[in-house]
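With one protein chain withheld, the remaining protein chains of the complex are depicted in position.
Here is subunit A:
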């Protein structure tokens, strides 16, 4: 005999007046309300802009001027816009991978590491098979990059399914393993002999680089991202696999009762998640930097978590949020010219995530007055 499961109410400070009249406000917690309304991401962005405006104002700047500058820098010129898109590509690919995993509550925060090993594997192709034709190098780099990312994801998935190890911890720690491995190869075996002792692999040849649009830096990785989003969207909507993911996401116990092997799905999902981040890594070295070097990713794998969350794991929403965050990064650079640090964009990112998570949490409470 208990009230509805998942409903717990906590009585907050029963206020006893001298007159003896009692009233109290209850906060009712309803864990079944797991979906916040569609406008919480928008509200989060607005609130984050307002919060950061306070800090900008405290620095003696007009927030409106700064925001306008950021927006112009990111979207106002064709150069800015293509740069925004360049940043959006890894965010979109990693964000998509993260969204797939989060759909069934597998908390992969290892996109950064998966991206890094993807970039390394793609570079390995250029080093060990330097003379392939353009088609074969790109194809092999893509395959190896994807496989390496997927393998990195698998290293998180298997401990979770077979030994009950929390994937948050393994995926996070594997990021550092990947970053240190990257340091090793760029300082050691893969160091460019003609690179004046700077850490980094030799420059890729034209055959090893992704085609770009005109004279911009915007490369064909954008197409990879958009195609992946499209495939993912169709799979989730129309296939049995998508239905199974939906079921596991909504109620894992019920999914088990329906005969779905959750472990199998965790492994599949982590392979996809890691693989997509691996593609992002491949696209980054082959399309943008044209060589492997330290700091190949300025934290794309982490920013992508916010990107996925802000899109509420919706594949089409991901396109919008990854462009928005790409713009935030590029806009952050442009405010440097007026004397603000570019970390303003990181502050905005953090604030957005903060309000998003707070929104999801607050949404589960209802205020009730009890006489």
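The criterion applied here is as follows: a contact is a pair of C-beta atoms (placed from the backbone, for glycine too) under 8 Å apart; a residue touches a chain by one contact, two chains touch by 3 or more; residues count from 1.
By our rule, contacts and distances are computed from a predicted model.
Visitor: Looking at UniProt, which of "Simple sugar transport system ATP-binding protein", "Cytochrome B oxidoreductase", "Amino acid/amide ABC transporter membrane protein 2 (HAAT family)" or "1,2-phenylacetyl-CoA epoxidase subunit B" names the chain we cannot see?
Guide: Matching the unshown chain against "Simple sugar transport system ATP-binding protein", "Cytochrome B oxidoreductase", "Amino acid/amide ABC transporter membrane protein 2 (HAAT family)" or "1,2-phenylacetyl-CoA epoxidase subunit B" yields "Simple sugar transport system ATP-binding protein".
Visitor: For the chain that's not shown, point to the residue among A:42, A:250 or A:316 touching it.
Guide: Considering all chains, including the one not shown, the answer is A:250.
Visitor: Could you tell me which of A:258, A:338 or A:357 touches the chain that is not displayed?
Guide: Final answer for the missing-chain contact: A:258.
Visitor: Tell me, which residues in subunit A touch the chain that this view leaves out?
Guide: Output for subunit A: 1-3, 5, 11, 14, 22, 32, 34-35, 238-241, 243, 246-247, 250-251, 253-259.
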